[in-house]
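Removed: one protein chain of the complex. Kept in place: all other protein chains.
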Amino acid sequence: MRELTSESSTQGEPLLQVEDLHVSYGTSAGALHAVQGVSLTVAPGEVVAVVGESGSGKSTLAQAVIGLLPGTGRVDSGRIRLSAPDGGAQDLVGLPDKALRAVRGRRIGLVPQDPGVALNPVQKVGKQVAEVLRVHGLADKRTAHLDAVALLAKAGLPEPDVRAGQYPHELSGGMRQRVLIAIAIAANPQLLIADEPTSALDATVQRRILDHLEHLTREAGTAVLLITHDLGVAADRADRLVVMHGGRIVEEGPVGQVLAGPREPYTRRLLESAPGLKPVRSMALRPAPAAGESPLVEVRDLVKDFPLPRVGRERRSLRAVNGVSFAIARGETLALVGESGSGKSTTARLLLRLADPTSGTVLFDGTDISAISGREWRELRRRAQLVYQNPYASLDPRFSIAEVIAEPLRAFRVGDARTRRARAAELVDKVALPAAVLDRLPAELSGGQRQRVAIARALALQPDLVVCDEPVSALDVSVQAQVLDLLAELQTEARLTYLFISHDLAVVRRIAHHVGVMRDGRLLELAPAEQLFDAPGHEYTRELLTAIAGQRRPSWSSAAKEPA
Amino acid sequence: MTELLVREPAAVPGPGAVAPVAATRRERLARLWRFLRRRPGLIVSVVFVALVLLAAFAPGALAPADPNLGVPADRLQAPGLAHVFGTDYLGRDVYTRVVHGAALSLQATVIAVAVALVVGGLIGLLAGFVRGWVDEGLMRFVDVLLAIPAVLMSLALITALGYGTANVAIAVGVASVASFARVMRSETLRIRQSVYVEAARSVGTRWHVTLLRHVLPNAAGPVVVLAVLEFGLAILAVSSLSFLGYGAPPPAPEWGSLIAEGRNYMATAWWLCAMPGAAIAATVLSVNRISRALDGEWARAR
Partner (left out) sequence: MSPMARYLLRRAGMAVGVLWAAFTVSFVVLYLLPGDPVATMASGGLDGEPLTPEQLDALRARYGLDQPLIVQYGHRLWGALHGDFGASIQNGQDVRGAIMEALPPTIQISLAGLAFAIVVGGTVALVATYTRAHWLRQVLMGLPSLAVSMPVFWVGLMLVQVFSFGLGLLPSVGANGPQALILPAITLGLPTGALVAQVLAKSLSQALDEPYVATARAKGVGRVDIHLRHALRNAALPALTVLGYVVGNLLAGAVVVETVFTRPGLGRLTVSAVGVQDIPLVQGIVVFAAAVFVVVNLLVDLVYPLLDPRIATGAAA
């Protein structure tokens, strides 16, 4: 089926033809060229994925096509030709606003990035779907509502007539994304632009929504321009792949061809870093934890309740962590995996005693630390460190990098100012950053560099345990791989013990010795990594594993055989 | 847009390259120049405020004559070459009186802002950092201050304290304690809950060190912006009260009372009201422009 559509497309006139497009943003320091000479075509019914990391210009490209460049952005030159149903083609560049409005929504639909904020919060969702029909004169006041309900049903929302009368905040993220899909397909456009349509959603939800979207567009013969940072998603969904980097197209071609034989080094690197596509194991280099030694950390029956606002006299609480027990051996990495709200981060904070458990015990190096305070609590800070998810928020914007890294040393009065700086320099070197960063401010560093700084800070006091809370999820994939490798290296060197928190099984696979799967505060399964990936014991683990993008195409040949 | 804000040098295989940002002194100066070149209004504002401050501390430098000495023969002369702002009903030069009036008016303003900054800042810092019932109690108190219009609060204080420039200043300062307390508290809370403060706690930094090294420096920015803005509002409030006659007794020149005096000659001598008022408006406008520049405009203009 895939093969058929892409073959038929090569014969006829392309639906969308972008020719030598240049887009720039005006800034006070001069123009910033976000898209530089991009040409691409989309055939009717074809799915083209534009893949790139942040700053590659892929979103700008999408926004230019639909004529919605934000702020100071403008098309400097080039053409964007959209073929009309009656034959001829129309250049969208320089089209007056009124003519463009007739194209938007009617001939090009958009599925935007973040469903959390892409719907008007003060308007009922049914009305927001109906608005497309009203604007393009496809329904009158009376029929629009009924049509909207039908569209919501088509987008896969349960109880569409109830949902139509609800406000966006009353729906879950996945449901909101389905509303946005209903809006995008309402006028039956020839082209759908999906700009990172599911990046903000949990993996299992993401998969279901992409499946449904694919089903809808294949059925209606709608062409899709899929913008994504996730090579796995692109590989699963697209006919053709366009790889963008630095505002230019570096490589393009049929998905199988690009995946099987990438020509450009950049594509190759992207491919290697994409966790879902290639199950890499860097574990072989690392020593297996010595058997027989007592574990460094052990938690037993950990429970944490958070109080909720009262309803009447009734006290309510949310059990975020529910009877979790595990142990981590010295020099080992335990990864806790789960979707948002599974209680994995709370577990980590309880273990570090940054939050107090409701019940249960935490043993650190054989000592019960579940209720310590004062000096003992501070002493624990020396031995157990935390690396945060967001390297943009975890460094004080006013501190120089040297100050950031030396802060733990200062707190424990280790050495004087001079030796602390020397130690900071040493640590910066250890995390493979140039010494020049010592006097920079965090804002002057990239995300990956900041995360290295955060790691250096965590290592300053030579701790036994480092807890990494989603340490790479805010980073681009190629940077992710580098940071993960660094963590593995440091572990071997200093025999560190890691507790690794992640929502991403593909990332965990690279780094963990043992993996625990959490959902709704419970630890569902805990097994050695190999075992968990090869023979998952729990139904939910299997679901998570199949949701990893990029698996639908283990090789080109098997994908071709796949029935549509 | 997001992808433009967070540029990752992904092209570089190693982590070696540091993002190119203005780091040297020369680059920073160049950036400052670029920033100012596009904002002539800001330059004018800075120059004007500098002149007003000069007038406040060394009025003689700008207007050497005695502000209280008139030449009866020259009474009620319209603005011209001899008297740029004209003369009043006693033949006193209005320009000289406006310049010398800056001293009293600005002294009162500075006292007012200082009172509000110190008292409000401490209340906010305490409420935001200690939390719990201290926060609850202090903020309820601040709510009450907010519920009483500032001018009425000032008038109540003047009723109790009596007339005079210093009392007017205190009255205006107390009336704006509430806004400082709120901004300081919300800033403190924001920073307290920020990840980097938790990170500091989790590496073992003690709370008073956190307060001094993380919370205060990061909270200071918005509070300074508010202080500059509040400076403009205080000039207006002080001159209002002096217009109503609660400030320094005549013949001491004060911006508000100059206008009150001129009011009696409005039909014949428009400049007596217009000139001092224009001086006030220009000062407040300049101060507000500077406050706007401090409030993120600089940070945004990259």
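Order of writing sets the chain letters: A and B. Residues in each chain are counted from 1.
We adopt the following convention: contacts are C-beta pairs under 8 Å (C-beta built on N, C-alpha and C of every residue); 3 or more make two chains touch, one makes a residue touch a chain.
The structure displayed is predicted, hence computed values, not measured ones.
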Which residue of B:L32, B:V130, B:V144 or B:L212 touches the chain not shown here: B:V144
Full-complex contact with the absent chain, from A:S39, A:Q90 or A:N120: A:N120
Contact residue for the chain not shown (choose from B:V113, B:I158 or B:V172): B:I158
Touching residue (missing chain; options B:A166, B:A220 or B:L244): B:L244
Interface with the unshown chain - residue positions in chain B: 140-141, 143-153, 155-162, 232, 236, 239-240, 243-246, 256, 259, 263, 266-267, 270, 273-274, 277, 280-282, 284-285, 288-289, 292
Interface with the undisplayed chain - residues on chain A: 66, 68, 70-71, 97, 101-106, 108-110, 112-114, 117-123, 128, 131-132, 135-136, 167, 169-170, 180, 183-184, 309, 311
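The rule we apply is simple: only the chains that are shown with their structure count from here on.
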Geometric centre distance via CA averages, chain B-chain A, whole Å: 45
Partner chain A, residues of chain B touching it in the complex: 1-4, 6-11, 13-16, 18-19, 21, 23, 34-35, 38, 194-206, 209, 214, 217-218, 301-302
Chain A residues touching chain B - in the complex, by the definition given at the top: 25, 27-29, 32, 34, 53-60, 70-71, 245-246, 266, 269, 352, 354, 378, 381-382, 385-386, 388, 390, 392-398, 407-408, 410-412, 432-434, 436-437, 440, 443-449, 452, 454, 457-458, 460-461, 475-476, 478-479, 482
